[in-house]
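The block underneath contains the structure these notes are about, expressed in structure tokens.
Every protein chain of the complex appears in place save one, which is left out.
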Amino acid sequence: MKNTFGSSLETTIFGESHGDYIGAVLDGLPSGLDVDGDFISAQLSRRRPSGKISTARVEADEYKIVSGVFEGKTTGTPLCILIPNENRKSGDYSRGLPRPGHADYTGYVKYHGFEDHRGGGHFSGRLTAALVAAGAVVIPALRSCGINIGTHIARLHGVSDAGFSADIASEVRALSEMDFAVLDNDAGERMRREAEAAADAGDSVGGVLETAVTGVPAGIGEPWFDTLEGVLSHMLFSIPAVKGVEFGLGFAIADLFGSEANDAFTVTDGKITTATNNNGGINGGISNGMPILFRCAVKPTPSIYKPQMTVSLPDGEPTELLLHGRHDPAIVHRARVVVDSVTALVLADMLAVRYGTDWTSSVCAL
Amino acid sequence: MKNTFGSSLETTIFGESHGDYIGAVLDGLPSGLDVDGDFISAQLSRRRPSGKISTARVEADEYKIVSGVFEGKTTGTPLCILIPNENRKSGDYSRGLPRPGHADYTGYVKYHGFEDHRGGGHFSGRLTAALVAAGAVVIPALRSCGINIGTHIARLHGVSDAGFSADIASEVRALSEMDFAVLDNDAGERMRREAEAAADAGDSVGGVLETAVTGVPAGIGEPWFDTLEGVLSHMLFSIPAVKGVEFGLGFAIADLFGSEANDAFTVTDGKITTATNNNGGINGGISNGMPILFRCAVKPTPSIYKPQMTVSLPDGEPTELLLHGRHDPAIVHRARVVVDSVTALVLADMLAVRYGTDWTSSVCAL
Amino acid sequence: MKNTFGSSLETTIFGESHGDYIGAVLDGLPSGLDVDGDFISAQLSRRRPSGKISTARVEADEYKIVSGVFEGKTTGTPLCILIPNENRKSGDYSRGLPRPGHADYTGYVKYHGFEDHRGGGHFSGRLTAALVAAGAVVIPALRSCGINIGTHIARLHGVSDAGFSADIASEVRALSEMDFAVLDNDAGERMRREAEAAADAGDSVGGVLETAVTGVPAGIGEPWFDTLEGVLSHMLFSIPAVKGVEFGLGFAIADLFGSEANDAFTVTDGKITTATNNNGGINGGISNGMPILFRCAVKPTPSIYKPQMTVSLPDGEPTELLLHGRHDPAIVHRARVVVDSVTALVLADMLAVRYGTDWTSSVCAL
Partner (left out) sequence: MKNTFGSSLETTIFGESHGDYIGAVLDGLPSGLDVDGDFISAQLSRRRPSGKISTARVEADEYKIVSGVFEGKTTGTPLCILIPNENRKSGDYSRGLPRPGHADYTGYVKYHGFEDHRGGGHFSGRLTAALVAAGAVVIPALRSCGINIGTHIARLHGVSDAGFSADIASEVRALSEMDFAVLDNDAGERMRREAEAAADAGDSVGGVLETAVTGVPAGIGEPWFDTLEGVLSHMLFSIPAVKGVEFGLGFAIADLFGSEANDAFTVTDGKITTATNNNGGINGGISNGMPILFRCAVKPTPSIYKPQMTVSLPDGEPTELLLHGRHDPAIVHRARVVVDSVTALVLADMLAVRYGTDWTSSVCAL
């Protein structure tokens, strides 16, 4: 499937960091969805770098929808979004010295040197703007059916945020509108200082993103192989820099006894729920009606201003590399918008598989 | 895709815990592969429960290949493996009281009460025997091309094994033939005692599995969305009880500086390598020629002999549940065979996509 | 996708003519469908050879469902059907002399001589029994929603049957229960004599099958690329010997003026219909609510008892070949059951894509 993902709702992306456009095609949308241009802009804006802890390359992201929308609503046929690459400085990128931690070397091997190497080319995090725009088409549809997605920076280079509280539903909604999404603003401040210190040192930092999705009906996902965990992780690992994905307690559950890990069933307001949510709202690969909870490990941005050892291509000579150009000392705060977006795309697809092409009417009626 | 996974090499599984057979269909194999019946049996035996820390339900697993093999070699057409379910005690399972931590409740919602509830039905870990048999068809082909997969129990309820050493290639080969796969036998003994103590208490334990794959050529995987991490995690999360997957340093990489996390390129024996392997052999979703490294979090087996709260179906009455029957106090040591198997199936598929249906000749020639 | 077809409802087949079993896996069925064993047997019986114009190899086709059915109903998880191959005479097949019109040569090239060559191996029409059994699981579900499929032998070696009349709905139901399905019994008698004469001459005959599907709701199919015509033809061409597929007037429409070919819209009993049905119930790839009409060209069975020229493998020596063994002088009457079956599988899949996994309730309510 490569650059196309999904079964009933398919997302295709294309583009390179320094090409004319990046873009996405969304195929299999219900017809008649309102397309909220302001929301798409707002989401692109939240993903966009700003301030000292982001790259100095800032794009207006004047996206353009060239198909699939008519009179402000989805037609049900493929929706193509184009985003121009305007602020390009290709001269910053020289060929032949693969940057450690980047895909330069693996891209070279895979594409035999024909890849567009400028700024990471097709591997660039720039393409996540297309995913964010695509996600912004379906997020309002999910919300209208009571499904909300929120992600916070649970950790940034050793600084931890607060966790979700009992009022997770409100927190999720609030997070989705924040620029630097944390539950504890003091922790957020310490995180920013941590990232700025790294920037001052010519270095970079990573972090952990924690996501909650409320309102997903029970029964979504498959036992094999399209478990909710499996399909979500498939897309989440596409986000550059994600190196780990865990659901519920994740790796911490491995040290518990079964009697501690199991989530007892109970009844709340006449609805079957679980007393705890150690399994992150998923049993046997299928949603159980509790909030879906997962965390993504985001590695520190590989572009740093310190000298690094690499090997010249194609001759294979060990060489010291010193990067110039514009880079992010931290991307975890921007990546959270991408996490929300791919989560929305995955859920919309899985709802469409279960409830059919016109899933919104069925899901809203649940 | 549901119960079928893969692009060029497709694996389909079917069956229920208490049906006549479970099985798998492997479609897209190269023709002419030797099918090693003894190896298939040995792999099934390694997955099979034994001793105090496994369920008392032991199956002979007398698998039968009913298509796709002729005169001892693969034909290239679909290979179907059947494994009979012989040791069934369906009377142990009563309907209507979903077991916490299991898929009983989500299965009930998804399938409207028509699911085969006995022993977890189609959700049962029993189906991993079919995956192990399928994996055992391709593992020898991978080995013949120099690709080896090894998994050890990195952690069991708080007891940690040693890590991989510089001699990872030998360790990988040794692990693949062990019944209780650890690098440090003393740690292994402590793990067994930990599991036995849980069994004595009517409880269960989980753990972490760490896998290394050596010999994967550089250039396997896609930038979007079929990253090596994404495709592997998709299948790994199908293994019941897996709740987290991380590559390289995984979640630990989030606390490093970029200058610590990046793997510098160097040259070893005339071949481009990396000086460290924090990224687990994968850059930008694509293998870089270093060992592929990942870890899976395995939750404690949800079947325990302690009273648990649940809710009766369909009436929704809170009820205490006390399980009987035969259950595993730990499955992590058995799950490692499944991890190896699905890893083999994913790699064989990705190699087939890159090198074509007859990938073994191309890969062996690299 | 190879041996797996479908998007939401997936059909996988496996097996060889002279292996232990052939079979099919149906994944993505709604749960709770009644599985009618007698109907499956009846359909297999209709496909089974009988009389002078069929092969002398007759199988009992004692199929066995080994998963996906519980207490007589579908569970919603994969349903695997096995059909044993009992009446095997492998000695009849010698290797190395590819039979003209068969897949022996192309199979040899594709699978490098490792294919199971006995009786056509995986290419054998024997595998259509698995498709018929799979189709027999979904046909009753379609019928319960008012969708009926009927196929008649429109032509057999120059003898033409009558066409569908205004009472197409009754004709479709009647055809589906016939052994030698024709609308005009006299034409049927002439067809049988034609086939018997060919059998006496050691030769074989082909024909044309015409299918009508009534009750398909408007709106099924996609503009690109999953048109109803495209998806149906994809599966229909899998049926061995099918060399042409046409919808509505098909090739004959090419000689009309647009003013003759267009189907004017009108209203019948308060429902929008077309005054003619030259387009076979499909406009722009999507069903319009009229009967779906198509025809398949079935070539004469390639196995004949006359001497034919071939080339020995692998040496490439021109050689005369004289076939022995048991062969069908005509398969067109048997193939019609396969056409009905794959049509049912395609429609069930497309309805599941549009209306969701539990499509029967939505479709019945239309």
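Chains here go by letter, A, B and C, matching the order in which they are written, and residues are numbered from 1 within each.
To be clear about the criterion, contacts are C-beta pairs under 8 Å (C-beta built on N, C-alpha and C of every residue); 3 or more make two chains touch, one makes a residue touch a chain.
Predicted model only: the values in this text are computed from it and were never measured.
Q: Looking at the full complex, which residue from C:I83, C:M235, C:A348 or C:V363 touches the chain that isn't shown here?
A: C:M235
Q: If I consider the whole complex, including the chain that's not displayed, which of A:S31, A:N87, A:S144 or A:N185 touches that chain?
A: The missing chain is touched by A:S31.
Q: Out of C:K64, C:K110 or C:R326, which is the one that touches the chain we can't see?
A: From the options C:K64, C:K110 or C:R326, the contact with the absent chain belongs to C:K110.
Q: Residues on subunit C that touch the omitted chain in the whole complex?
A: Residue positions of subunit C that touch the missing chain: 1-5, 7, 13, 98, 100-103, 105-107, 109-110, 120, 122-123, 127, 155, 157-158, 198, 201, 203-208, 218-219, 221-227, 229-231, 233-238, 240, 242-251, 253-267, 270, 272, 274-275, 279-280, 282-289, 295, 297-304, 306, 308-311, 316, 318.
Q: Residues of subunit A in contact with the chain that isn't shown?
A: 1-4, 10, 12-16, 19-23, 25, 27-28, 31-32, 64, 66-68, 70, 73-80, 82, 110-112, 114-116, 121-122, 358
Q: Considering the whole complex rather than only what is displayed, give the residues of subunit B touching the chain that is not shown.
A: Answer for subunit B: residues 7-8, 77, 223, 353-357, 359, 362 touch the chain left out.
The rule we apply is simple: only the chains that are shown with their structure count from here on.
Q: Degrees of rotation, nearest 5, to put the Cα trace of subunit A on subunit C?
A: An angle of 180 degrees brings one copy onto the other.
Q: With chain centres taken as the means of their Cα atoms, state the distance from subunit A to subunit B in Å.
A: Spacing between the chain centres: roughly 26 Å.
Q: With centres defined as the mean C-alpha position, give me the subunit A-subunit C separation in Å.
A: Here subunit A and subunit C have centroids separated by 45 Å.
Q: Using CA atom averages as chain centres, what separation in Å is found between subunit B and subunit C?
A: 38
Q: Send over the residues of subunit B in touch with two or more other chains.
A: Expected reply: 1-4, 13, 110, 122.
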